[in-house]
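Below is one structure, written out as structure tokens; the observations come after it.
Only one protein chain is missing from this complex, and each of the others stays in its spot.
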Amino acid sequence: MSNILNIGLLGCGRIGKLHGRNINASIPGAKVVRLAEPMLNDAHKTWAAEAGIPAVSKDPVDVMNAKDIDAVFICSPTDTHADFIIQAAEAGKHIFCEKPIHTDIGRIKEALRAVEKAGVILQIGFVRRFDHNHKKVRDTVASGLLGKPHLIKISSRDPEPPPLEYTAVSGGLFMDMMIHDFDMARYLAGSEVAEVNAVGAALIDERIKQYRDVDTAVVTLKFENGALGVIDNSRAARYGYDQRTEVHCEKGCVQTGNDLIDMSMISTAEGVLCERPKWFFLDRYNDAFIAEARSFVDAVTNRKEPPVSGKDGLMSVYLALAAGISLKENRSVKLSEVMR
Amino acid sequence: MSNILNIGLLGCGRIGKLHGRNINASIPGAKVVRLAEPMLNDAHKTWAAEAGIPAVSKDPVDVMNAKDIDAVFICSPTDTHADFIIQAAEAGKHIFCEKPIHTDIGRIKEALRAVEKAGVILQIGFVRRFDHNHKKVRDTVASGLLGKPHLIKISSRDPEPPPLEYTAVSGGLFMDMMIHDFDMARYLAGSEVAEVNAVGAALIDERIKQYRDVDTAVVTLKFENGALGVIDNSRAARYGYDQRTEVHCEKGCVQTGNDLIDMSMISTAEGVLCERPKWFFLDRYNDAFIAEARSFVDAVTNRKEPPVSGKDGLMSVYLALAAGISLKENRSVKLSEVMR
Amino acid sequence: MSNILNIGLLGCGRIGKLHGRNINASIPGAKVVRLAEPMLNDAHKTWAAEAGIPAVSKDPVDVMNAKDIDAVFICSPTDTHADFIIQAAEAGKHIFCEKPIHTDIGRIKEALRAVEKAGVILQIGFVRRFDHNHKKVRDTVASGLLGKPHLIKISSRDPEPPPLEYTAVSGGLFMDMMIHDFDMARYLAGSEVAEVNAVGAALIDERIKQYRDVDTAVVTLKFENGALGVIDNSRAARYGYDQRTEVHCEKGCVQTGNDLIDMSMISTAEGVLCERPKWFFLDRYNDAFIAEARSFVDAVTNRKEPPVSGKDGLMSVYLALAAGISLKENRSVKLSEVMR
Partner (left out) sequence: MSNILNIGLLGCGRIGKLHGRNINASIPGAKVVRLAEPMLNDAHKTWAAEAGIPAVSKDPVDVMNAKDIDAVFICSPTDTHADFIIQAAEAGKHIFCEKPIHTDIGRIKEALRAVEKAGVILQIGFVRRFDHNHKKVRDTVASGLLGKPHLIKISSRDPEPPPLEYTAVSGGLFMDMMIHDFDMARYLAGSEVAEVNAVGAALIDERIKQYRDVDTAVVTLKFENGALGVIDNSRAARYGYDQRTEVHCEKGCVQTGNDLIDMSMISTAEGVLCERPKWFFLDRYNDAFIAEARSFVDAVTNRKEPPVSGKDGLMSVYLALAAGISLKENRSVKLSEVMR
């Protein structure tokens, strides 16, 4: 490995471009030097040139097997993640993989075994752990300042629903959206979840019912350490990306509001008008994406434990599955039930 | 009835004194002229003199049957409420009764029948409906400005647990504490609850387990209008009385924070220190108690529907019972199950 | 003096009624038993009956000389204050007097001499010192927590201008409005002002120029302890009564925002709408008026120094005069210049 970590990027969609640009612009110790994108077109090539990525290809194998590559960023569609992890691990590359690893537990376990066997580092893309706000909540809880956590609360609402076609293949609200919040819940509580209970409804767009999906949901959690939790999700917060967390503890409570577009107040006879939360994840979590990539580079370069492990990736999928069963069968579901 | 509504006060505990003082100090159209308190002592007498209540007695009957009395305020222990409602109704007095009406559904129904038969006005003491903050949330939802409600959220936490002996007889967290929030949920949603699901734990003081009670709980709600809801309760918010409500709707979200001790900010190298929520309900809901009593006086004087009815009192008890079953049996409970 | 402090009220205008009602409703240790109002009419009599004031009269002398009166509240027009203080002092009554004592320094000094000679207690009605917010700012500074004060800032804006006729006789913006802020500045800084510098303009209503008055003004202050200060005033804050104070110190800064109508937030695609400051002084300073009266009753009953002295009343008038000269002559004015 040279002094600079050479990275190969797999996938040139929205999230791939975001990581590619962030690394080459903001992380001195790493450089994206190869890109593979099966649907490669001129726009991709132009983007790669501007981002300073010299080599582009249609074939992921060109990246996996390249001798000059130390690590890969897997930013391709979810159903390719497990395969790419296995290939990259076998090629001895360190791996950053976007969430979720896969929606099938068997495939996830295969991927994690390949990683373990190869002894490479794997980090999963739960970017919210790197947000200054949520991190402050978690660090405050972890510091012990407030005593034991009693109640973990997460509000997580997207500004607008994704296209209906996306919903059809995404695995549903629990798997594509609340999965972030399941990870956040474990992160904030410092404990595994023992049991979940879900309620949900199609309140924004009835057509989503054909996919047996919901667009609004509340899930309660019982943690192994005794704490309780609750997550609410909505696919439509017309005022912006609403991402708030709160932990009520023995001696007090820590919570975070949203980052706002600006800190203005306009006072008139009609009221006091303030700005809305930042619009969506590209705005709200921009700095978090950079911190996330930096932490991966640091883990690889300095042979540290990555801050979000393969196990974290697995546990959040278990939680999404359990919530799905709970909603469908209208009953509490113990995590042990889906983990057997 | 004279121009001034003459009121008889039943019970001279904390809440009785509060209503007595408020009415005589702040409500020109009404006057507390009689007090009955079975444990009557000198302190009660002194208080009554200062509050301008000329007649005091040990026997509630002295108040019920007094010709100069137009209405009674029932501020005695919960287990006396139903009897006093029946006696007052039979005496033709209008009735303000503190919550809950009773913990036994049969007794509540008897009381409501007596009220209906007598044609008197009955208002139940869900004071939070009169708080400027929660009322603003509800009025915003009811105005239709934000479209249909999707998600009703209530955080309700006491600053410190009551004495253990109180817990032993109170009916438990759902009946003595969350009952306020059940009423608030119905008030905010503008809909009845169809189903509840409760999780709870004894996290603050383990001794509460001997009463099969919990001190921390989260209850999810499904409303008849399709909306979802969630209430969280804690018996110990060391920073003060934490009372927040939020309704996420089709077109936006309305929420309210707490009233604070003051609006100061002290900025130092260590951080920015603001004040806490007001300490407890006597501070936070002081103005709401006055507005509540005023609304009762207005309803009686002008023969209006009282803003909180006997049915409201009954429904909140159903909800508390359903939550209790849900917690005990770890399953969803339809409201129809407890209402049969 | 009986156990209860018997108070005579002079003047039954807005502020007189406010004090009368507050004392009889909220201060157990005192009672307004007499009222004198030269323009006495039926409305005044009805009000007095409702407020529990048994004796009413047209002649202030009936109050001053009444044997059963321990103290008077002077709530009459400004030009009568000095005379009434002198008469009350000579009759041996303790005195609460609304601000300003008088606009003429000679008359003020006469009044203070009479008070001193009689050995009665005199408190001036600078009610803002009793507001929970400003008091917190001052107490934080006085505690020494933040080190020496460097910069005192006061924003003080009325929701709407008074009638033009009022302006004609009020003594102008510095004497009728900023006089509160001059007192606040001295209170917060814990120091006397040495020099003032005023700028002002007629921006809201040009007709005010005929009275050589302004409706918008900024005054800088140099304090004897070296700190600097600045006050801004506007006669028209269409969003409500805007009353903010701030002290920037060696080790940090303490500031206070306004009390709001409620703590709601309504988030939509258009923005986040919060409530405005309380509308005017009757709303914002209601609790402060009660605390103020209570402090006077306490000072008289327990023979303490009153929290706002005759000297405080005098100093604020000096400051208003100095600011007037500064504005007119467009130059700095040392306080010693008007005090000689």
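Order of writing sets the chain letters: A, B and C. Residues in each chain are counted from 1.
Methods note: a contact is a pair of C-beta atoms (placed from the backbone, for glycine too) under 8 Å apart; a residue touches a chain by one contact, two chains touch by 3 or more.
Predicted model, so just to flag it, every value in this text is computed and none were measured.
With respect to the full assembly, the chain omitted from this view is in touch with A, B, C. Checked against the hidden chain, the listed residues C:Asp68, C:Glu250 or C:Glu270 yield one contact partner: C:Glu250.
Across the entire complex, the residue among C:Ala142, C:Ala201 or C:Ala269 in touch with the chain not shown is C:Ala201.
Among A:Asn225, A:Ser264 or A:Ser336, only A:Ser264 touches the chain left out of the display.
When the omitted chain is restored, the residue from C:Ile4, C:Ala25, C:Ile105 or C:Leu151 that touches it is C:Leu151. Considering the complete assembly, chain A touches the hidden chain via residues 25-26, 28, 50, 132-133, 136-137, 140, 145-146, 251-269, 275.
In the full complex, chain B makes contact with the omitted chain through residues 237-240, 242, 265, 267-269, 271-277.
With the whole complex as reference, residues 148, 150-151, 153, 155, 157, 197, 199-201, 203-204, 216-218, 220, 222, 226-230, 232, 234, 236-239, 242, 248, 250-253, 330-332 of chain C touch the missing chain.
Everything that follows uses one rule, which is that only the chains that are shown with their structure count from here on.
Set against the C-alpha centre of chain C, every other chain centre is closer than that of A. Averaged C-alpha coordinates put the centre of chain A at 42 Å from the centre of chain B.
Mean C-alpha position of chain B lies 39 Å from that of chain C. Residue positions 237-239, 242 of chain A each touch two or more of the other chains.
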